[in-house]
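All protein chains but one are shown in place.
Presenting chain A:
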Amino acid sequence: MTTDVRTRVRDGDPAAFAELFDAYARAVYNHAFRLTADWSVAEDVMSATFLEAWRLRDRVDPEGGSLRPWLLGIATNIARNHCRGNRRYRAAVAAGAQAGTAALEVPDHAELVAGRVDDRRRLAAVLAALARLRRPEREVLTLCLWEGLEYTEAAEALGIPVGTVRSRLSRARTRLRKLADAETEPEGRRRQTEGDRTNAVRPAQEGIR
């Protein structure tokens, strides 16, 4: 089935791209947000990603699994060109924090996460953690942790060796540990209360991987 999608994408079948968009626009959008810390930029990155995917369609391997890692890789490249320096990323995170975590949400779509204090807190924690990482570490961690890619998939998405994925993740982990040690935050205990809210937050599951 997925091989078929790959073939249709390679052949430039418009319907295949419409399906790709419906299946993965959301994942690309949220991935781009984690890389840019800015929802409106994330929307631009998402839009550019699918146009770029169309342009690069002949590079798709006819054999293989889901095209989701490929799209996330393209989005990572595009986001990188926008967010060239870490300074920029930190500024975006700081701007969000300064205006209160509510500002992390684009209020137009507030129905989705509005009022869910735990979600906002977790999103803020995610951005704060990501802001401590170097960009290459941030990219790899984002793909593996939140997008659930395996090392090989992340390596393929970014066009880097698997060993590089491993070493970046290892550095990311060291930094995260230092960050956690520095905080000694009591909020970790709150986790039990979050379980029942998770489903309510996600009205739609994304497409099949």
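In this text, a residue touches a chain if its C-beta (ideal position, glycine included) is under 8 Å from a C-beta of that chain, and two chains touch if they have at least 3 such contacts; residues count from 1.
Everything below uses one rule, namely that contacts and distances are computed from a predicted model.
Between the listed names "CU044_5270 family protein", "ABC transporter", "Peptidoglycan glycosyltransferase MrdB" or "ATP synthase subunit b", the UniProt record for the complex's undisplayed chain reads "CU044_5270 family protein". Within the entire complex, the positions of chain A that touch the omitted partner chain are 11-14, 17-18, 21-22, 25-26, 29-30, 33, 38-41, 43-48, 50-52, 54-55, 57-58, 77-78, 80-82, 84-85, 87-88, 91, 95, 98-100, 102-103, 105-110, 112-114, 119-120, 122-123, 125-126, 129, 136, 139, 141, 144-146, 148, 150-151, 158-160, 166, 169, 172-173, 176-177, 180, 187-188, 191, 194, 198, 201-204.
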